[in-house]
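All protein chains but one are shown at their positions in the complex.
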């Protein structure tokens, strides 16, 4: 999983399959842990923040090992942007991001199917299962928090190319995501991935969930813009320092 | 532990020993954590969902490292089916599944022996220590949840063959099981393994536990059929996409 | 860390240093997490069973990586017995076990020094920080529980020699110990190591701790005999099956 190898490393068909399947798995498992902890008729109800952060980290682990051989498993437009800034190669960027968005929407639908009975019995707002929201709403501060979190994620991924870890890099990235969640997730819920937030938000708006509440579109740009800035910044800083 | 190597990779005797011993260890440790968290006179009483999911994940870790050299450590009929669909080689499938069932029944008995004093003092239904049950009973939905969870598990195992991880694959599979538990375990308790559910359910019916309650046979087919469909589906999708 | 290499693999001096230092580190960290969670004036007070089991697992991780190059890092008479039964080589067994006992007593003293202020302010029984005790006192059942837990531990260690994991074996053993704690620790607190229980019990009797309560000598033989049987059994079963 040398994510540094980006220029024409994978065929367009493989990128499409890998990023769509991988991001679907990522959101199924990441959204899944939010559903598990949030919905009342769930064995994991109220399992706590540590369960959520490990759940998202292992979601990355599973999704990225599953599809690394296909597409390098970016699974995140911010990672794709970071690698494009680093390498100067942009030709596959639209394909990567489009596939990630499609995968995220499929993944959110699979969360709904997995917890169908729970969603049917639902009576409370469920946006938190699909997308992030701030504890204190202040767009500039919220963007800043997402920039910092995504910068750490992308710097970690870019610099891992220099460690002698071979196939274990995906495990390290997964634990990195646990760490970012624990440390930087408090204010905004760490989207750190535009597809992870926007794709499920679209599905939240579309899916027939009783009492699902608002999809909070006024906040939707924050977890898109923040991570993209953070990813681009990481690519630039990497090139300057490494 | 290249689980992709299935065709005649192991002798019948080794398969029998490996799968019986391994599934016994899996259920001893997996059922053990359920006993530990559920039974009142236990130091782990009420330790929570994170303890249960890590407990099951490390059960896979221990059992699969212990027996990987003997039989490839499927320890799960759904995994065996997934590998058979992938490879087209079915001759050892009955031996694998039979050994797994035997091992699961031995493992459930060992849980009972480990917590013998606790079971003797028991006054509440204990099926949850042995087998899974749904939070909202709806067979079609419950099957669907088990199909999705098992599909993720089997796709993760099949695709791991393409990563450069050598002997560390078992660790990744173990953490994958933690992740599936956290994310997809909420509705049905993630059997994702027919032997894991049916073997201990048989022992629950047989063992002399005071106040043990119903073995809920009307639900017993769900965690058998769902995982088998999920495993077969993963084998087919793997062949189509990878 | 090929623990299978036992016959004269290490000089007597290295065994003494490695096992004494390693078992001291094991008990400092393992007893330490019990102190951290039990004592009232501690930042980890009431941190729960998951904290205790991870704490003991990482205690094994730290102690065994630290001293693996010196002595193979048995750190446990039951592991030494298992390896002796497997290999038929008993000449260094007394040296291993003696060093482990010395190390365990040093480690328990270091726990006391680390938490000195807390122990001085103590008013409650503190044996649980040093040694194990049963939730339901029944010597035969308690021995059986310890036999099963130690058998799993020693089988896991013996069979790891067949996996391609090189230096990562210690990590797997550490996570195995977390798993055994979660799954099999409920009834007796998983001594699974005679030195881990007896050494600190001696120090509990000797150290000047106000209100420390009984050292419960009537139970002391259980976590010695059970683990020794479990280790010997694992060595024999390994030779029969692998």
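We just call them A, B and C in the order they show up, numbering each chain from 1.
One rule holds for everything that comes next: a residue touches a chain if its C-beta (ideal position, glycine included) is under 8 Å from a C-beta of that chain, and two chains touch if they have at least 3 such contacts.
Since this is a predicted model, take the numbers as computed values, not measurements.
What shown chains come into contact with the chain that's not displayed?
When the full complex is considered, the omitted chain touches A, C.
Tell me which residue among C:94, C:117 or C:210 touches the hidden chain in the full complex.
C:117
With the missing chain put back, one of A:9, A:156 or A:225 would touch it. Which one?
A:156
Can you list where chain A touches the absent chain?
48-50, 53, 134-136, 138, 141, 144-145, 148-149, 152, 155-156, 159-160, 162-166, 168, 171-172, 175-176, 178-180, 182-187, 189, 241-242
Of the residues in chain C, which ones touch the absent chain?
1, 17, 21, 25, 28-30, 32-33, 35-36, 39, 41-45, 47-48, 50-51, 54-55, 57-59, 61-62, 65-70, 110, 113-118, 121, 166-168, 170-171, 174
Just so it is clear, only the chains that are shown with their structure count from here on.
Looking at which chains touch, is this a line, ring, star, complete or other?
Graph shape here is a line: each chain touches the next, no loop.
Tell me whether chain A and chain B, two copies of the same sequence, contact each other through the same residue numbers or different ones, using over half shared as the line for same.
Different: when the shared numbers are divided by all numbers used, the fraction is under half.
Rounding to the nearest 5 degrees, give the angle of the rotation that lays the CA atoms of chain B over those of chain C.
Nearest-5 rotation angle for the superposition: 90 degrees.
Averaged over CA atoms, how far is the centre of chain A from the centre of chain C? Could you give it in whole Å?
Centres of chain A and chain C (C-alpha means) sit 41 Å apart.
I'd like the Å distance between the centres of chain A and chain B, where a centre is the mean of that chain's Cα atoms.
Chain A and chain B have C-alpha centres separated by 29 Å.
Using the touch rule from the top of the page, what residues of chain B touch 2 or more other chains?
48, 50, 166, 168, 171, in rising order.
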